[in-house]
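For this view, one protein chain was removed and the others were kept in their places.
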Amino acid sequence: MLNGIFSPITTPFTNDEIAFDKLEDNLSKWNITELSGYIVAGSNGESPFLTSKEKTKLTEFVKKNSNGKAVITGTGSDSIKETITATNEAASAGADAALVITPCFFKNKMNQLALKEYFTRVAEGIKIPLIIYNVPKFTGINVEPETVIELSKNENIIGIKHSTENIPEISEIISGVEPGFSVLVGTASLLYAGFTIGAAGAIAALANIFPDACVKIFDLVNKKEYDKAKEIQMQLTKINRLVTAKYGIAGLKTAMDMLNLFGGKTRSPLQDIDEKAKNEIREVLTKIT
Amino acid sequence: MLNGIFSPITTPFTNDEIAFDKLEDNLSKWNITELSGYIVAGSNGESPFLTSKEKTKLTEFVKKNSNGKAVITGTGSDSIKETITATNEAASAGADAALVITPCFFKNKMNQLALKEYFTRVAEGIKIPLIIYNVPKFTGINVEPETVIELSKNENIIGIKHSTENIPEISEIISGVEPGFSVLVGTASLLYAGFTIGAAGAIAALANIFPDACVKIFDLVNKKEYDKAKEIQMQLTKINRLVTAKYGIAGLKTAMDMLNLFGGKTRSPLQDIDEKAKNEIREVLTKIT
Amino acid sequence: MLNGIFSPITTPFTNDEIAFDKLEDNLSKWNITELSGYIVAGSNGESPFLTSKEKTKLTEFVKKNSNGKAVITGTGSDSIKETITATNEAASAGADAALVITPCFFKNKMNQLALKEYFTRVAEGIKIPLIIYNVPKFTGINVEPETVIELSKNENIIGIKHSTENIPEISEIISGVEPGFSVLVGTASLLYAGFTIGAAGAIAALANIFPDACVKIFDLVNKKEYDKAKEIQMQLTKINRLVTAKYGIAGLKTAMDMLNLFGGKTRSPLQDIDEKAKNEIREVLTKIT
Partner (left out) sequence: MLNGIFSPITTPFTNDEIAFDKLEDNLSKWNITELSGYIVAGSNGESPFLTSKEKTKLTEFVKKNSNGKAVITGTGSDSIKETITATNEAASAGADAALVITPCFFKNKMNQLALKEYFTRVAEGIKIPLIIYNVPKFTGINVEPETVIELSKNENIIGIKHSTENIPEISEIISGVEPGFSVLVGTASLLYAGFTIGAAGAIAALANIFPDACVKIFDLVNKKEYDKAKEIQMQLTKINRLVTAKYGIAGLKTAMDMLNLFGGKTRSPLQDIDEKAKNEIREVLTKIT
């Protein structure tokens, strides 16, 4: 199931409330691409600023408007109980799987044993498959390859989004996990490198604005047309480092507005970017598209 | 109101569920001390592992059994909406004030402007006073003195728990905030140093097990008996660095069990400490008490 | 010997070469203060940008022009051999003691055992007493209290400059080290707090520009006039956080130029500060002096 390019879709807001009409417009454009599915309430969906009810509504809405593509909802928090509840609510709302972030508040106590226990207990309590979300830059926590390999034996844990640039660790995970367990890279800057070492796919913010290019790299590597894949990658990396790596969600939403999608404002307290940043983004987009 | 020593009480569990009977026993012992109040669902209360409903129940229960001491509930999360809802639920359950942690998921985007906006909007939406919770070691975010000073002008923001060892910053905050705004240190290792520079009080994990000694330092500094205060502080620091700084909540609960209180197990995925660590704690406690 | 306020003097440059005439002028002003001594080739002396020969010349020059005040030279590097050689050269040039920084290149391998071995072997090979220089913000290494306490038993290790704001650790060191071992705080923002917990003195960048105020706090705390000491500290902290903490050596040199001393330019590749920063410094200095 976890194969190809998934888009962690942004959440559109009007007056700080979710703008479902804008979301519908965006989905209608994404639905005709070759994207494998959507992540709802991921980091790029501004998950930390959404309420539980809003996440459930979003899941329902995207499922209804996904045209058969997979819908994966971000449901994790430090609390095992809350995560199980949130995941089962997402399941009822139509989510096909849950993306569950590592617990992280007590950074220096969340050792590999704690992580193993956390994911095992959550996986036991939920009705849909679990995808581990490893994002050390936000959490300060890294799930070590050995831990991922052991967790891959759990039937209800089907993959990992590895949001690092650590090719050696990703590679070690790929070579050690159970067959059928999917390793997904977490940034569009690592599509080519990730696919050449055997990653099953990607969840990449840039798929919000360049779904076709992302899918193209995936297809080219599968056809072993490495040089063409590398060429497209070089362009994507340049855009990605500016738009999403430097300016984050506000940068991505700005680019969406420039590319015939609805981006709009971020939700408070997340700040929008200034005119200078917008011009930088405009310039890099103009060069490419 | 925010004056003296507050205890961020631990949450007792039996079979991973809240043990209200044990909590009642602990409170009955703490109620006869000179503690100013209790923090419910703070970091030491394993807040990240509690559900919303459990936090509300805890607030109600502690309020009912607090013998008139102040009850402050930890209610913050990245989401302004969720924080307002959680705080107003805590208010209905009897909380006298809310301890609200800084938003922190998007670390490099939560600048001082974002923090100012966050606390201002939360303060406007809630029915009880707000205390800022600044704990960079867990969040990666620091509320700068200038920001605290500006926020202190908001009538519904009444204080800060500054969980750092940064005396210069704490000192600059004390000298700049509005009268009536309370600056509380966040560790028992900093009572003496904090009070000598003018801190209004402390929220200190060690107050769970040594409430009298913490209160004593507060009283001695107020009476300008610095040398005696320093002497007690030296002993507390030694214990505190081992029990809470090194071993965290599991260390604190272990010490509680050794000192005629109920500590019990931590909640999964937080791990308990091993026998060697327990012996270290036993040894340092034996020397002192 | 290690008692009171020491100034880590800046190194004046003209056309990127040491300006000994300017240094002589500065020293003539500092010599009439109550400073206990000078640190030559410390961090604030831009030690990393000086050659070995320059450090030796500086030591000789300052010794000759110190009017009897103590001269301490920064001589440490990762290499035990180089540190011994550099220290003995400093000794021959007149240094009374050496300030030796922790080795730090292989951060995650420089454990407490390595640090103990390093300082013990250096102390054995040198002809003047050693002062440990603990500055985690630059090195990523912290000498734990237990290690300092053990090293204090070595007769040729006479003190530590603890360049952190960690009052609990400083306090634990003070209470544990051998009599005669001096614990010095490393910033003017921590004079009052440090002296009230028993620090023997300070090595503080701000002593370059406000030697009298620094000495005054030391004297007042010794006379137990805590309130007056605290008042002066509050002013110093405000200046110090701006001039040295925010703008570093370039900020300090700028302030020197404004206060009738020679500051001048920093040495390449260290960059000078811009006009806006200079105005900020001018403003805070005008308010105070």
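We just call them A, B and C in the order they show up, numbering each chain from 1.
Just so it is clear, contacts are C-beta pairs under 8 Å (C-beta built on N, C-alpha and C of every residue); 3 or more make two chains touch, one makes a residue touch a chain.
All values reported here derive from a predicted model rather than from experimental measurement.
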item: Visible chains that the absent chain touches, using the contact criterion stated earlier; value: A, C
item: Contact with the hidden chain (one of C:Val62, C:Met110, C:Ile126 or C:Met256); value: C:Met110
item: Hidden partner chain, touching residue among C:Asn3, C:Asn31, C:Ser79 or C:Gln235; value: C:Ser79
item: Residue of A:Leu113, A:Met234 or A:Ile288 in touch with the missing chain, whole complex considered; value: A:Met234
item: Those residues of subunit A which, in the complete complex, touch the missing chain; value: 165-169, 171-172, 175, 187, 189-190, 192-193, 196-198, 224, 226, 230, 233-234, 237-238, 240-241, 245
item: Touch list for subunit C against the chain that is not drawn; value: 43, 48-52, 77-82, 85, 103, 105-111, 113-115, 117-118, 121, 137-138, 140, 248-250, 268-271
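Keep in mind that, in the parts below, only the chains that are shown with their structure count from here on.
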item: Chains in simultaneous contact with subunit A and subunit C; value: B
item: Chain at the geometric heart of the assembly (C-alpha centres); value: B
item: Intercentroid distance (Cα basis), subunit C paired with subunit B, Å; value: 35
item: Touching two or more other chains - residues of subunit B; value: none
